[in-house]
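The complex is shown incomplete by one protein chain, all other protein chains being positioned as in the whole.
Right, chain A next:
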Amino acid sequence: MEIIATHGTLFLVLAIVFGLYMTWGIGANDVANAMGTSVGSGAISIRQAILIAAIFEFAGALIAGGNVTATIRKGIIDPGPIAQTPELLVYGMLAALLAAAIWLMIATSRGWPVSTSHTIVGAIVGFGVAGIGVDAVQWAAIGQIAISWILSPLLGGLIAWLLMLSIRELIFTSDNPFLSAKRWGPFYLFLVGWIVSLVSLFKGLKHLDLHLTNLQSLMVATVIGLLVAIAGKLMIDRVQPNVSADRDFHFASVERVFAPMMLFTACAMAFAHGSNDVANGIGPMAAVVSIVQSGGQVGQESALPLWILGLGGIGIVVGLATMGYRVMQTIGVRITELTPTRGYCATLAAAATVVLASKTGLPVSTTHIAVGAVMGVGLARGIGALDMRVIGNIFVSWLVTLPAGALLAAIFFFIFKAIFG
């Protein structure tokens, strides 16, 4: 208890610094991946992507980011056995943050496609085993998370596949694809607005003291969906067929209809990502803050302070603006197989899956879902070629990240313990 009283301010500062470091890494790499499908399809520019990400990541973290934070803080380890020595939990959370941030840096600098969610979960497990004991880790929760790692790409893939099939059925195989695209465009936009607002309304707004019944949520989401559809229709109506481009690729005009729609899916994706992944960085930060502020109470029910969510949002945006820019530029140049329609399907499916997952509190990885969604589009024969070996590598890196994060966190935990006693 004395340790917390003595070093309380230092712990707070460290938590904020490490938390910002972590969210900076998320913004630099993860967000760039999340926005990659939009940029890669050529529908929005990198500049637009950064602006969209800045606004909607922040909004997502603030409005719908509360649930996953709770899982990160309390769902993975049981701090009960160390209730008498709360400083251990502080060390652990600091160690987890630092370990995750560093692993993220190492991995991304080498081009390993690791997930921030895996990293932080692994780190917390590592601390749990090292600092409390094997029994403290809630292995059932880990199992649930592991299932979500398989489930989320599958779900993302399934949704993307269904969307792709519907676009093919309604638009590409119709007699006049361009007119069909204009006719169905607003409907697809409605889906974007509806799905994202519905799922975030369902569970994400508790800490904003906004309590809606299911029916109210449904109605609000429908209204938002309609607004998005109307706004999109105004944009779509201005699209003229490009006859000269049609000579090279005669669905070029259809893709022109979907290009403005990507603006909306990109917003949805950024919102979804912010609502889910920002928690990776701020969950442990919030745990430290809660312990220090309560003077050493562990496991106490406390609301997540809004300023922490805001801090996480800022970290992400700064990371995106400083480093993510380059990553996204690379994606924009390299992904040439993504047309706006394919990008739309992949992005909306990923966004829907992410928000769905964050609603249930599972710390899924946006990268996994994006991979799944892109594969779903590929399965619907929408994409020329996916490299299965790369998918294999991604799976391997998913496996490696957990122990790597755990090991680093354990090491840092012992270092902190040695420094502060």
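The working rule: a contact is a pair of C-beta atoms (placed from the backbone, for glycine too) under 8 Å apart; a residue touches a chain by one contact, two chains touch by 3 or more; residues count from 1.
Operating definition for what follows: contacts and distances are computed from a predicted model.
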* Structure fact -> Per UniProt, and picking from "TIGR00153 family protein", "Putative thiamine transport system substrate-binding protein", "Cytochrome c oxidase accessory protein CcoG" or "NADH-quinone oxidoreductase subunit E", the hidden chain is "TIGR00153 family protein"
* Please pick, from A:Leu14, A:Ala28 or A:Ile72, the residue that touches the omitted chain in the full complex. => A:Ala28
* Asked: Which of A:Thr108, A:Ser275 or A:Ser290 touches the chain that is not shown?
  -> A:Thr108
* To do: Touching the absent chain in the whole complex: find that residue among A:Ala321, A:Leu386 or A:Ile415.
  => A:Leu386
* Asked: Of A:Met323, A:Ala357 or A:Ala409, which one is in contact with the hidden chain?
  -> A:Met323
* Asked: In the complete assembly, which of A:Ala101, A:Ala370 or A:Leu402 touches the absent chain?
  -> A:Ala370
* Structure fact -> chain A residues touching the chain left out here are 28-29, 32-33, 36-37, 40, 108-113, 168, 172-175, 249-251, 323, 326-327, 330-331, 334-339, 341, 367, 370-371, 374-375, 378, 380-392, 394
